[in-house]
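The complex appears here without one of its protein chains, the remainder shown in place.
Order of writing sets the labels: A and B. Residues in every chain begin at 1.
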Amino acid sequence: MLKFIQEKRKAIIYLLVAAALVTLLSGTYKAAIGFLLVFGVPLYFMSKMPDYATTGERFTRYMFLVISSSILVFLITPVIIIIPLSFNAEPYFTFTEGMLNLDPDAFSTRWYMDILHNGMAAPQAIEGWWADMWENAQWVRAARNSFFIATVSTIIATSLGTLAALGLSRPEMPYRALITSLLISPMIVPLVITATGMFFFYSQVGLAKTYWGVILAHVTLGVPFVIITVTATLSGFDMSLVRAAQNMGANGWTTFRRIIMPLILPGMISGALFAFITSLDEVVAVLFIADVEQRTIPRQMFSGIREQISPTILSVASILVLMSVILLTVLELLRRRSERLRGMSPG
Amino acid sequence: MKKLINKTLMATAISAAVAAGSVQAEDITVVSWGGAYTKSQVEAYHKPWMAQTGNTVVSEDYSGGLAEIKAQVEAGNVTWNLVDVELSDAVRGCDEGILEVIDSSILPAGADGTPAADDFLPGTVHECAVGNIVWSTIVAYDGSKTSGVNSMADFFDTAKIPGKRGLRKGPKPNLEMALMADGVAPGDVYEVLSTDAGIDRAFAKLDSIRDSVVWWEAGAQPPQLLADGEVVMTTAYNGRIFNAVAAEGKPFEIMWDGQVWDLDLWVIPKGAKNMEATLDFIKFSTGTQALADQASWISYGPVRKSSAPLVSSYHNQPDLKMAPHMPTAPANFGGALQNDFEFWADNQDQLNERFNAWLSK
Partner (left out) sequence: MSNAELTLTEDGIPLKQKLAKTTALQRRRAFLLTMPLVLFLVISFVIPIGQMLFSSVHNDKVSAVVPTFAEAIIQWDGEGLPSEATFEIFVKDLAKAKKVREVGRTVGNMATRINYEMPGSRSLFTSTARKAKKIEAPYKENLIKINKKWANPAIWLTMQRAARDITPAFYVAALDLRYDEEGNVVRADELYQIYLDNFIKTLGVSALITLICVILAYPVAYLLSVLPLRQSNLLMIMVLLPFWTSLLVRTTAWIAILQTEGVINDMLVFLGFISDDGRIQMIYNQTGTIISMVHILLPFMILPLYSVMKTIPPSYMRAALSMGAKPMYAYRKVYLPQTLPGLAAGTLLVFILAIGYYITPALVGGEDGLLISNLIAYHIQKSLNWSLGAALGTILLVVVLILYWLYNKLIGIDKLRFG
């Protein structure tokens, strides 16, 4: 940090002067904070430029950093901003005066309690509260459905997908391009079309409005992600390892279990995570195929947003963001492990 | 948005009432339009019936239409037992074979002994449907902020009363109202609407306020729009407005001129389970007493003549007499128009298309 300040002393002084000007002009220090954020953060990422660089070049590069970091801010802000909003004590979708002044009374966890209370027979009761919550709370039921459907579809999608990816990655695979395009197409075909087709067909075979119908749909939608990630892992795979194992007398299953599996496991897990999150986030197929019985979290959110948007939705959304953070972390750790295993990068 | 808490609490109360008995085996799912209307049904039909029979009613909300019924029937997995629909949907659903035929001879005689066939108002019992209430689409406004709304023409007059207006997102019954505002007598509305020139005329009238319209879809939205001050006036279902006044003390007023009234009827999706309990629920809920009780929760008129004398006042306000708030009350009925289900069965596809095209341009 100190090195950073030393290196960019002049730039920092300019920035502070500009911020002071902004404060003077707008008459509020809050604008200056915004100004410092927008123009200060990029400074941190501004690498040292060669001495012969002109001021114009330096300025261009700096502005480029300002623009790109603003875009990154555009990407991340919506995801982050709902978290403080979800602790609003008032039923509004914006920061109240109290929240901006960090008044503790302006914050509350009431919307989080509301997630549990909504639909419960007796939210204030002490006896039997847990059973009531587990059985009747709408969001809890939706969460149970979501996790059940996502888990089952992930298991199926990952097993079928890994198997197919193993086939696709073999150099001898016939019609590879054709079959790959087919297996990835559920990701490309617009969801409304997929869901409509499934709705018609599943209705005829008695799968519509059942858990299996939804699971089938979610396996279909999750498979492309498994294929993509597992084939990616296999693309750097050294086939001579397999031949070596077989030379030493290992049969097919042992080779798979002892050689292939450990190497592609990171890919499989990230594929599984993709399939899991796809199912967890999927709402179009659920809208078309599922019944109230199979109502999932996104479905519940969809009708919530449509009919009566309440801050409860923001709390649910915040919990989901937290989950994405966890998943992302797991994925990142896996990626590093995979790269280390294959000796690709020091990461 | 500010009234969210109330709504959430109410929803909780309803589902609590429903969930309270979820141990019994005989469940029926009754689907209706949500909010104050569903609450009136829960209080007047569901609760007494559950107490009497020991069965359970699961209440679900929807926002009208045959789509879900059709989807369930075609999927061969019917989870709804009884649905509260508009007349045009009841007739159309029956025509298309997605509703069960209901034998009207099962309906009990009125409390005063009148046989059911004479007790129900004419046109309220159909091959596949049994009526329960008369409701109406009216114009409502906040009396503390807006005044001078005396006719349908005023609703369409943005010069006289500036500000946003709420309208149901769809051609029905906006086209009828537009024509009445344009000077067509209620009796001639459908005749005019049957011609291309008439449709053009109605759309032209809608066009004149188009930029001031906030569209609503669910019946619970209009009182909310008024309360939030998002609109100065709105079309609405009369019972929802009445309820906002009676239960929440809102200063809303109803302008009855040019009201378009319709029936709500019970229908059974074809292939629904627990038929016996469902039919029993129909018998109970369309009985003289239940219909009269229902009318003490919301201002929708019972379809049985024998219920009328039993309708007295709002359930917890003895001073608030219900009769003057009914769509059919003589003082309100002057400029009333009955929704023509046949016209809509014939023309709704085409008019929806034109409405959507109009809306997206």
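Everything below uses one rule, namely that contacts are C-beta pairs under 8 Å (C-beta built on N, C-alpha and C of every residue); 3 or more make two chains touch, one makes a residue touch a chain.
Quantities reported herein were computed from a predicted structural model and do not represent experimental measurements.
Trainee: Give the labels of the shown chains that the missing chain contacts, considering the complete complex.
Mentor: A, B
Trainee: Check the options A:N118, A:N145 or A:T194 and report the residue that touches the missing chain.
Mentor: Touches the omitted chain: A:T194.
Trainee: Can you tell me which of B:K47, B:K273, B:K305 or B:R354 touches the chain that was removed from the display?
Mentor: Spelled out, the listed residue whose C-beta touches the missing chain is B:R354.
Trainee: Using the touch definition from the top, which of A:V17, A:I67, A:A244 or A:L333 touches the missing chain?
Mentor: A:I67
Trainee: Out of A:T109, A:S185 or A:T254, point to the residue that touches the absent chain in the complete complex.
Mentor: In the full complex, the listed residue that touches the missing chain is A:S185.
Trainee: To test your reading of the contact rule: which positions on chain B touch the chain that is missing from view?
Mentor: Within chain B, the residues touching the omitted chain are 1, 65-67, 70-71, 73-74, 92, 94-98, 101, 194, 200, 203, 215, 270, 342, 345-347, 349-350, 352-354, 356-361.
Trainee: Quickly run down the residues of chain A that touch the omitted chain.
Mentor: Touch set of chain A with respect to the missing chain: 26, 28, 31, 45, 47, 64-65, 67-68, 71-79, 81-82, 85, 92-95, 160-161, 163-164, 166-168, 170, 172-177, 179-186, 188-194, 196-202, 216-217, 219-220, 223, 225, 228-229, 231-232, 274, 277, 280-281, 283-284, 287-288, 298, 301-302, 305-306, 309, 313-314, 317, 320-321, 324-325, 327-328, 331, 335, 347.
Just so it is clear, only the chains that are shown with their structure count from here on.
Trainee: Tell me, which parts of chain A touch chain B in their complex?
Mentor: Touch list, chain A to chain B: 91-93, 114, 117-123, 135-136, 138, 199, 202-203, 206, 208-210, 291-293, 307-312.
Trainee: Which stretch or stretches of chain B touch chain A in the complex?
Mentor: 1-2, 4-5, 7-8, 11-12, 15-16, 19-20, 22, 60, 71-72, 74-77, 79, 218, 220
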